[in-house]
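Notes for the one structure printed next.
Excluded from the complex is one protein chain; the other protein chains are retained at their positions.
Labels run A, B and C following the written order; every chain starts at residue 1.
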Amino acid sequence: MSERFIYFDHAATTPVRPEVLEAMLPYFDKKYGNASSIYSIARESRAAVDEAREMVANAIGAKSDEIYFTSGGTEADNWAIKGIARGSADKGKHIITTSIEHHAVLHTCQYLEKEGFDVTYLPVDEKGLISPAQVEEAIREDTILISVMFANNEIGTIQPIEEIGEIAKRHGIVFHTDAVQAVGNIHIDVKKLGVDLLSMSAHKFYGPKGVGALYIRKGTKLASYIHGGAQERGKRASTENVPGIVGMGRAIEIATQNMDSYNKKLLELREMTIDKVLATIPYTRLNGDRDKRLPGNVNFSFEFIEGESLLLLLDMAGIGASSGSACTSGSLDPSHVLLAIGLPHGIAHGSLRLTFGKDNTREDVEYLLEVLPGIVERLRRMSPLYERVKNREE
Amino acid sequence: MSERFIYFDHAATTPVRPEVLEAMLPYFDKKYGNASSIYSIARESRAAVDEAREMVANAIGAKSDEIYFTSGGTEADNWAIKGIARGSADKGKHIITTSIEHHAVLHTCQYLEKEGFDVTYLPVDEKGLISPAQVEEAIREDTILISVMFANNEIGTIQPIEEIGEIAKRHGIVFHTDAVQAVGNIHIDVKKLGVDLLSMSAHKFYGPKGVGALYIRKGTKLASYIHGGAQERGKRASTENVPGIVGMGRAIEIATQNMDSYNKKLLELREMTIDKVLATIPYTRLNGDRDKRLPGNVNFSFEFIEGESLLLLLDMAGIGASSGSACTSGSLDPSHVLLAIGLPHGIAHGSLRLTFGKDNTREDVEYLLEVLPGIVERLRRMSPLYERVKNREE
Amino acid sequence: MYSEKVMDHFMHPRNVGEIENADGIGEVGNAKCGDIMKVYLTIEDDIIVDVKFKTFGCAAAIATSSMATELVKGKHIDEALTITNKAVAQALDGLPPIKMHCSALAEQAIKAAIEDYLQKSND
Partner (left out) sequence: MYSEKVMDHFMHPRNVGEIENADGIGEVGNAKCGDIMKVYLTIEDDIIVDVKFKTFGCAAAIATSSMATELVKGKHIDEALTITNKAVAQALDGLPPIKMHCSALAEQAIKAAIEDYLQKSND
């Protein structure tokens, strides 16, 4: 086992920043009041929640009463999609989404299909992009919702959200975007985008796990999803997770301040990795669009080998990475995203996602570039698929 | 404003214990791995989540694969009730609950009524108790769920859950109990109780806000509520809130260890408060059952005055308390629980809930007993209702 | 939640009490809603020379009662009748939206007391 540990899996989750943890700490044991109560420490909790709401709103160009805190990105996705579906049953039962959404959107849509909704899963091109024209063509009389993710969690592809937003608005259809991978990582302004609902999750930008938010554009009618007390202006019940919410606010504030310099660095690491890996390891492809992609994301497929073995050997070398979405590790199927961009199963199994973050350095990437070719080669030498290719070559 | 602050609102929320916070801390910034990932720090997260699950299971006599973590008590209630409702539509559409449930249950049931379910809200007696016979009488051919809270959050009344569990089992009906106020505060053993589903929330027993759990007895078929990734064995999606879950585990472990001595102390404070307040403040009644009540709960109604004014004056004197559920503060109606036990509106408005906790002392209660009579008298002297009574008396 | 002015008038309400043989008495609200305000006026030459109140209600109800009585004291009844609940709330540096109905209570109670006076004078 290696001495050092280099984390290249920031799309799965990020560590809480020291400044964020510091902001959260008083709300665990000192300012522990229930934000809905009336006495002094409770009013401090209320004020802290309001301030965090303001910070989240500012970061995406929203008003603070358009922000509703949730338990994470998944709940925000469930709420947005099921809330519109249940509230628009009289208008229609058709939903448009894509085949590369996160499971939080995909499984929610599949659940609604069982309830009698009709869902169009738009195919993507070989880079993982959908076109606004595709969306427009899919619109029907009874379409009630368009849900297209902002940036893909596996291959990092960034979709033309603004153009899709225009189409949605023109047709008067509610538009949701799962922006969990985008918020806190790239600039977002909901005023420009024309989205009505937007999901976010704090642990993707150095905030805590277990807290997220849904942006609900003023005027968008959305049924509640978690019923109970009057928290979040009656729209999302449960005692406010004050430390979590405070952490999300502080994290998004810092992320927004640092975004340009942060992304400059990530871009450098990304380009360096792509160039070197493609140059040194044969039978390798880059998945996703080369340019329309998150600054910190690279995703390769190494033919003839399987991802889990690759991850374990990288872990032994002190590198934490991912093969497809972390959430899918419970499954045996290769990533639905890689299949959707047209990869054959065998190649989809051999994918590696590296997602860079604030503490990664050029040295980290150099170390990766040092060990990765050997690890790939080692697994290939064990692989009967590689043997065939080699035999053919000879 | 007073120098000291005495917290008498432990039913609303509790501070995180130092030992609990300490257990949580590494999982924010050091062991920050996504519990679903594969590399070393992620495996540590997974192990920590599994250990916490074991602790929660042990505390209530369950097996660890019967515990599913949620974002709090409200989500657990929503999940249990809607999950059974949606999954049993072919069997029937009748639900039995009580008129004094927390809003997390009540509003969920009201929501289901709009969807076509038929809900019986059992009335309670003047102490806030329901009888097993009432439950049995309410059962119909098409009853699919009985949901009765373990202990009431306002008046502290503890229901005959074991007896109701027997009836539910005899009739083959799924039985849910909202035990948010009970777990971590009084002994619970699901093996004895015959409940199929049980909701809990960590911040009610010195754990963090924003994390709870649902106990699902093995063999109980419950549809998922939050769809997405494969977390919680495919039943509850979203990146695990590792620090929160770790905190819940540690908090319930400590609560269970300390329960007997803790409750002995709370009982003393409770009895002392009840005796003295009833003896010194006229036109006062104790709400709820004198004996079948949570050790730390007292709830009074002071005639002729209104609760918010009372709370603000207590806050000025450095005492944090509540008037009905903290969650209802967004509403203008008096507590539905106090109305259900037969209080007229005017008197329900003038209620005071004091809920004691681990750091409260006899001195704290003595201070309360010193200031409370004066505050009540001050408000009464301003009240036109009191004037009438006084005039009648003269 | 509340402005400093609201808290000041709640903690130190002006004009609390009753007036024996008041020229006008108004009572509005009911216990069901959780707010009752009773106003007593002493009126000389249609000028409100003294005013007292009793209120059952929340902090906002008590503070608006206190402020409203301050605003009408010394005023001609015609002028007093023009004082709106908005003016009362503004004089308190605002109220939380959910509490705005409390300021209506004060306006109504004063109107009721003046009407009571006018009716009595007509008798």
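What we mean here is this: a residue touches a chain if its C-beta (ideal position, glycine included) is under 8 Å from a C-beta of that chain, and two chains touch if they have at least 3 such contacts.
Since we're looking at a predicted model, the values are computed, not measured.
Trainee: Can you tell me which of A:I305, A:A321 or A:L338 touches the chain that was removed from the display?
Mentor: A:I305
Trainee: Pick from A:P18, A:P123, A:G234 or A:P344: which residue touches the chain that isn't shown?
Mentor: Residue touching the absent chain, from the options given: A:P344.
Trainee: Determine which one of B:V20, B:I38, B:I144 or B:I158 touches the chain that has been left out.
Mentor: From the options B:V20, B:I38, B:I144 or B:I158, the contact with the absent chain belongs to B:I38.
Trainee: For the chain that got dropped from the picture, name the residues of chain A it touches.
Mentor: Contact residues on chain A toward the absent chain are 304-309, 312-313, 316, 330, 332, 334, 344-346, 349, 381-387.
Simple rule for what comes next: only the chains that are shown with their structure count from here on.
Trainee: Need the central chain here, defined by C-alpha centroid distance to the all-chain C-alpha centroid.
Mentor: B
Trainee: Would you mind pulling out the distance in Å between where the CA atoms of chain B average out and where those of chain C do?
Mentor: That gives a centre separation of 40 Å.
Trainee: From the mean C-alpha coordinate of chain A to that of chain B, what's the distance rounded to whole Å?
Mentor: One centre to the other, that is 34 Å.
Trainee: Report the inter-centroid distance (CA atoms only) between chain A and chain C in whole Å.
Mentor: Computed value for the inter-centroid distance: 56 Å.
Trainee: Can you list the residues of chain B that touch 2 or more other chains?
Mentor: 308, 312, 330
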